[in-house]
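Removed from the display is one protein chain of the complex; every other protein chain stays in position.
Up next is chain A:
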Amino acid sequence: MSADSEQRTIRCLIAKVGLDGHDRGAHVISRAFRDAGFEVIYSGLHRAPDEIIQATVQEDVDVLGISILSGAHNTLVPKVMAGLEEYGALDDTLVIVGGIIPEEDRPELLDEGVDAIFGPGTPMQETIDFVKENAPERK
C-alpha cells in the first residue's frame, strides 16, 4: 500500500422528495445502510428537487436513494436527474428509487437514468448488495 491508503466508505443520501409525510421506510433504510458501514445523509421530509440536487452535489455521495410514496415520482424524479446532469453529477452517482412505484411507471424512470427501483418487500440485504456492487468509483 502506498502512503495514501484509501479508506473506501460508501456515502449515500437518502432523500424524501415532495409532499408525502411518511418516512419510516427512509429511516429503516438509513439505519440498515449505517449498519452496513455506509455513511448516510438523511434529507428529512418534504424536500424540493433543488434541495436534493444541492445535497447530492455538495456531499459528493456515491448513491442517491429517493424514497417516494406519493405517486409524484413521474414529475419529481426527472427534475432531480436533470439537476444532477447540470452539475455534472449524474454520471458518477448511483440513483436508486424506493417506495410505491407502479410497474407501468418503471421503464420511464429507468430511461431517465435511475439505476434500480426497489419496491415494498425487497429484502434489505438485496438493496445493500446492489449498492456495494454498483457504487461508482470516485476518480
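Just so it is clear, a residue touches a chain if its C-beta (ideal position, glycine included) is under 8 Å from a C-beta of that chain, and two chains touch if they have at least 3 such contacts; residues count from 1.
The rule we apply is simple: contacts and distances are computed from a predicted model.
Taking the options "Methylmalonyl Co-A mutase-associated GTPase MeaB", "Coenzyme F420 hydrogenase subunit beta", "Acetyl-CoA acetyltransferase" or "PotD/PotF family extracellular solute-binding protein" in turn, only "Methylmalonyl Co-A mutase-associated GTPase MeaB" matches the UniProt protein name of the chain that is not displayed. Annotation: of A:G44, A:P102 or A:P120, A:G44 touches the absent chain (contact as defined above).
One chain of the complex is left out; on chain A, the residues touching it are 1-9, 11, 30-31, 33-44, 48, 50-51, 54-55, 57-60, 87-89, 138-139.
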